[in-house]
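Dropping the structure in here first, questions after.
All protein chains of the complex are present and in place, except for one that has been dropped.
Let's turn to subunit A:
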Amino acid sequence: MNPVERLYLDALEEGVERDDRPSPGLLLTTARARRRPAAVTVPWAAPYAGRVAAMDAVLASASTDDWARQVVEGWTLQQLVAHLTAKDGLVAADVGAPVLGPPIGTRDPLGRTAEVQAAEEGRSPEETRETWRAQADALCAHLADVDPATPAAPDGLAIPVRDAILARSLETWVHADDAARTSALRLPPPVADQLHPMADFCTRLVPWTLLATGTDGSGSTVRVTLTGPGGGTWLVPLDVGAPEGVRECGQGDAEAHDAQACIVTDVVAFCFLLGGRGAPDSLPAEIEGDRELARRVLEAAPVFSGP
């Protein structure tokens, strides 16, 4: 915007009466019909409802070409959306929410993905989008009556649904970002309130990623500081059996200095690393203390990121 235009708009703004504008009238009602707002749900599922709405915003901008373009895993955007429906459906089945699409034949995430993708083949992208969104919204609505400790296993391993839904938030976010990039759009990160629980979940995964890669971290603790809105500082004992698990702490806390290694990095970059986006060795991070330990932690981080 050049200075003349800025001046023109400022003059216009100064010249109009604050009261002289149409009432919003049916604005919100019409807006809801154009693009659904985030589903109303329990606070612990709000990050998921938010990422679903963000994915829907990406889909709202998708052209016919975008829908047919490969995004990840050799899947087109339409197949990717079917993949999200499939995995959301597995969580839905675990908590007794409605499962959309074909009946569940297999609980293997990739097998279930193939089932839903086959059912969506030949349907229009809008229909695939509608089924995915309806599945997500049905899950959100159902969670109001679900104990957050109820086990759910979208990836094979049973974890409390409260965490399973954070895993779904992270995957929906990562794929929304994949799709946005393919369409040359820039997806902004979640608001801080919704990002923080996802960041917390990612730090709690760290000991398990080490275990899964066969690295023995027992007896060691790392301090992870995630910068930016939604970030924080966590003490992460690397032994999954540690009596005191991963916990958030103030940077000034005395115990925060007990760690063998400290990693400081951007909160979004860290969540994406766990989500399988970005290479551990190119992550912009400041490391103090045991560099070898910190390197092993970062290298193990993406281990659970599937398709």
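Just so it is clear, contacts are C-beta pairs under 8 Å (C-beta built on N, C-alpha and C of every residue); 3 or more make two chains touch, one makes a residue touch a chain; residues count from 1.
FYI, contacts and distances are computed from a predicted model.
Peer 1: If you had to name the missing chain as UniProt does, which of "Cobalt transport protein CbiN", "Sigma-70 family RNA polymerase sigma factor", "Acyl-CoA synthetase FdrA" or "NADH-quinone oxidoreductase subunit J" would it be?
Peer 2: "Sigma-70 family RNA polymerase sigma factor"
Peer 1: Give the residue, chosen from A:53, A:71, A:206 or A:238, that touches the chain omitted from the document.
Peer 2: Spelled out, the listed residue whose C-beta touches the missing chain is A:53.
Peer 1: Hey, which subunit A residues sit against the chain that's not shown?
Peer 2: Spelled out for subunit A, the touching residues are 1-18, 20-22, 24-28, 30-32, 34-38, 49-54, 56-58, 60-61, 180, 185-191, 194.
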